[in-house]
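Working notes, beginning with the structure itself.
A protein chain is absent from this complex, but the other protein chains hold their places.
So, subunit A:
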Amino acid sequence: MEKFVRRRLVRYVFAYAWLLIISTFTAFPFFWMLTSSFKARPEIFTRIPVFFPKEPTLANYNYVLTETPAGRYFLNSLYIATVTTLLALVLTTLGAYALSRFQFRMRRSLGVWLIAGQMFPGVLMLIPLFVTLTRLNLVNTYAGLIIVYTMGALPFSTWMLKGYFDTVPRELEDSAMIDGCSRVGAIRRVFLPVAAPGIAAVALFAFTIAWQEFMFALTMMKDQEKYPLSVGINFFVGIAGSVVWGNIMAMAVLIIVPGLIFFLFLQRYMISGLTAGAVKG
């Protein structure tokens, strides 16, 4: 017994040591971003790095929010990501429901396409989409980006949601329909409330895609005032000459905070959603 306990202790020591190393690797850039956003210039351009600012200042945030269009970029991103999320929710819920509940021809091919659809090289999709959207006058518009992002979220979301819907017992709607509900009514009153966590995961996924995307936005948005945050921050680095890291880090914090809040609240859903298709049971 004593031997067993000692062995477990050794295992714990190794596990903690490893987790400490890994957490340093993953968390350090966040720590650095956050503390640096409160540093004044002299504490940034120094050979011996300052870990905690001695005189924390809000000057970076103040500058970024008043002297640069960061606030505008933020609203652009918020608008694009919100509309994308809503669109993706409607489209994927319907499709996933059909995939989960009905038998129909091409069911399998559709599944294959949903799984494979998001694996193709981004540039290969970007080029023809850019050509087509140019012809439709949708380049340099929010609508153009929203369309592209909805497409990006659609295949995987539908597949993920189908996996979740499969776990909701079919008898739920059946009994509601026997009690006189139409199918749409049964879906709305009985099915959707039960399936809500899966739908929340899809919403999170779609929002994250739209919030983080860079390549399409970089290509499609020409006017500075239409940039989303990802392109905005990169643009700002480009024009700043010698990079003013304090300002950039303040901007970086603005980008990350919404995602971080989402993540803290919805971590569980996101993880179960992502692994739903991969892990049985």
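Heads up, the rule we're going with is that a contact is a pair of C-beta atoms (placed from the backbone, for glycine too) under 8 Å apart; a residue touches a chain by one contact, two chains touch by 3 or more; residues count from 1.
In the analysis below, contacts and distances are computed from a predicted model.
K.L.:
Leaving aside the chains you can see, what is the UniProt protein name of the one that's missing? Options: "Aliphatic amidase expression-regulating protein", "Cell shape-determining protein MreC", "Carbon-monoxide dehydrogenase small subunit" or "Sugar ABC transporter permease".
P.N.:
"Sugar ABC transporter permease"
K.L.:
I'm checking contacts with the chain that's been left out. Which of A:Pro53, A:Pro69 or A:Gly111 qualifies?
P.N.:
Of the candidates A:Pro53, A:Pro69 or A:Gly111, A:Gly111 is in touch with the missing chain.
K.L.:
I'm checking contacts with the chain that's been left out. Which of A:Thr82, A:Thr141 or A:Gln212 qualifies?
P.N.:
Looking across A:Thr82, A:Thr141 or A:Gln212, the contact with the absent chain belongs to A:Gln212.
K.L.:
Based on the whole complex, identify which of A:Ala15, A:Leu58 or A:Leu75 touches the chain you can't see.
P.N.:
In the full complex, the listed residue that touches the missing chain is A:Ala15.
K.L.:
I need the residue numbers on subunit A that touch the omitted chain, in ascending order.
P.N.:
Counting only subunit A, the missing chain is touched by 11-12, 14-16, 18-19, 22-23, 25-30, 32-33, 36, 44-49, 90-92, 94-99, 102-104, 108, 110-117, 119-132, 147-148, 150-151, 154-155, 158, 163, 183, 208, 211-212, 214-215, 219, 229-231, 233-234, 237, 243, 245, 248-249, 252, 255-256, 259-260, 262-264, 267, 271, 274-275, 277-281.
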